[in-house]
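One protein chain is absent from this view; the other protein chains keep their places.
For reference, chains read A, B and C in written order, and residue numbers begin at 1 within each chain.
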Amino acid sequence: MKEGNIVLLIAKDVSYLTEIRKGKLHTQDGIFDLNELKKKSFGEKIKTHLKKEFVIVKPNIVDILEKKAKRLPQIIMPKDVGLIIAYTGISPDSLVVDAGTGSGFLAIFLANYVRLGKVVTYEKNKKFAKIAKENISLSGLTNIKLKQKDIMKGIDEKNVDLITLDMKDAEKVIGHAYKALKPGGWLVVYSPYIEQVISVVKEIEKKNFSNVKTIENMVREWQIKEGARPKTIGIMHTGWLTFARKVG
Amino acid sequence: MKEGNIVLLIAKDVSYLTEIRKGKLHTQDGIFDLNELKKKSFGEKIKTHLKKEFVIVKPNIVDILEKKAKRLPQIIMPKDVGLIIAYTGISPDSLVVDAGTGSGFLAIFLANYVRLGKVVTYEKNKKFAKIAKENISLSGLTNIKLKQKDIMKGIDEKNVDLITLDMKDAEKVIGHAYKALKPGGWLVVYSPYIEQVISVVKEIEKKNFSNVKTIENMVREWQIKEGARPKTIGIMHTGWLTFARKVG
Amino acid sequence: MKEGNIVLLIAKDVSYLTEIRKGKLHTQDGIFDLNELKKKSFGEKIKTHLKKEFVIVKPNIVDILEKKAKRLPQIIMPKDVGLIIAYTGISPDSLVVDAGTGSGFLAIFLANYVRLGKVVTYEKNKKFAKIAKENISLSGLTNIKLKQKDIMKGIDEKNVDLITLDMKDAEKVIGHAYKALKPGGWLVVYSPYIEQVISVVKEIEKKNFSNVKTIENMVREWQIKEGARPKTIGIMHTGWLTFARKVG
Partner (left out) sequence: MKEGNIVLLIAKDVSYLTEIRKGKLHTQDGIFDLNELKKKSFGEKIKTHLKKEFVIVKPNIVDILEKKAKRLPQIIMPKDVGLIIAYTGISPDSLVVDAGTGSGFLAIFLANYVRLGKVVTYEKNKKFAKIAKENISLSGLTNIKLKQKDIMKGIDEKNVDLITLDMKDAEKVIGHAYKALKPGGWLVVYSPYIEQVISVVKEIEKKNFSNVKTIENMVREWQIKEGARPKTIGIMHTGWLTFARKVG
């Protein structure tokens, strides 16, 4: 393997994401000599100086987002991204428009999915755009185009398969989204507050959208060993997802 | 458009999936003359004899599964499929093994995702395999291989990225799954009953898996117009998803 | 036991509520000769003509509400009543004001609790008041006073321990409620729609209330025999409860 590549080192209870480079990686489980990685392949093992063994694997997009990407508060969670993919039925060759980019998590996740297509993501905030750019670079994905502009002023793309909005005042973008979508294309709006949902649905109802549906999903993690029960404390709410499909 | 193609005809309140063929399609909204479709393109309109207007769009995989595929009871729902994709971070070029096929919904959904990869799905029940075969054919996807055999007797594939089990006695397949997975690959088991979860986790704990996690997710649909509130009646439970990642 | 008394006849799988009177009770499990009941005591048995055995027990308030009372749509459910009692900490000697009465379920439930106190319930709708009156009579409780008047015009009672509002435009009663409550007394508003919650909380914030809290509770029933899991279909939502405590 080459310098500059990113690898995931996993053990039963812990894993580390690292770039292959000269030097050492200091961890709670001991020190890795990163030079060793150059002689290894995926699936092979490496030990820390404390003799703890790790397997070298190719990181996937979730590993990179979780362990390496810069985060902003209030990022959309995987459970919500999963619903967007599952409900809209988009395909690997779809064209997706996304705003606001924020840290870029949703754009990156969707771009990993539409490998034969493209994600265009709009972010007006310069600071956020900078963070997103770094995260996109980390992801290694080349089918994301980041536009530092305000989507409220219009959407350049036409014939879009999916538009995802995770931003304040999303209701003001519904008209632009309607125009940019192709017939049968989906709009998905993520809203942390119910007042936002109400405003968004009101605008959606003015256009020729079908299949308008608002959902929330709650994921409960369970502990199973030594007695099965849901974990006591957890995340009760992230946001609502509103789906609508352009008729044409 | 050609005879034999499948199209979706959508209006604000209803949509129909149909093959392009000679003859008529009788619906609650009037009669379509299907011959007309041959002269049209996606995005164009067609009217029933009652003058109700529909837009012609290319159906996606969800349209086909929902409107055309044969169903068996207890199929896994899109919300759960979404979580599998989102949590495991699989990519369009992944190799997936799935069992039991059942109606084939999960295999089809995953195959739509791994367009550059492959889904191999095992079903020992002849009747189910027949239904799944028809559904796979309907989907138009060519990267699904259906094996009519019992996965309890072993998994032929090696170096698998994701194995999904939605079957009774899934705990008896954990050993085979462990062998077939590549290091860093994911096992996901869908279990309607908590006793199944407990058995599965017990077997998983015997192998060198990391990131063992069991979750359930509850999706609540909301009504927004004329007062916002969750719909009164809904689906309280489908099944648990248990995730585990092979160390190696 | 005397004619006119109400008894509950229970078996493992079914139970019947009946008045003791001359004549027969026809049920799916056979015919009861009600005259027999006069010679029996609570805890004794009675058989139908099909030899199915039932035990005679004294019905409690839930039995009477469930099996005998007239219902209106949208009644508050026991789970929500339970929270009102548990969170406000009212006592058997409390004075409670309730509006609108509707079918009287909430008033009856609370009156069963405040046996040494009193529930005054306001209902402006004549038809509802008539139904509530019958249900109150059925309950046998004598500490409920039903007032057929509009609570929006004011609350006659002073120094109230608990005021429960389950009615449209409840936000217009907050001012009256504040005046009627004693310092440390609780206001609880039940709202099926979130817009109602928002309006109510806005009014509450204008007054000197503490401990303002809005909650929803979801009860899931489980099946345990032959595999443990939540029942598939159930009630996803009833209403929100907003609590507020008058400072003074």
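Here, a residue touches a chain if its C-beta (ideal position, glycine included) is under 8 Å from a C-beta of that chain, and two chains touch if they have at least 3 such contacts.
Here the structure is a predicted model, which means the values were calculated and not measured.
For chain C, the residues in touch with the chain missing from this view are 8, 10-15, 42-43, 45, 55-63, 78-79, 81-93, 109, 112-113, 115-116, 182-184, 194, 197-198, 201, 205, 208-210, 213-225, 228, 230, 240, 242, 245, 247-248. Residue positions on chain A in contact with the hidden chain: 192-196, 220, 227-239, in rising order.
Simple rule for what comes next: only the chains that are shown with their structure count from here on.
Summed over C-beta pairs in contact, the chain pair with the top total is A-B.
Superposition angle, chain A onto chain C, using Cα atoms only: 180 degrees, a multiple of 5 between 0 and 180.
Separating the centre of chain B from that of chain C, both taken as means of CA atoms, is a distance of 45 Å. Remark: chain A and chain C have CA centroids separated by 47 Å (rounded to whole angstrom). Multi-chain contact residues of chain C, defined as those touching 2 or more other chains: 194-195.
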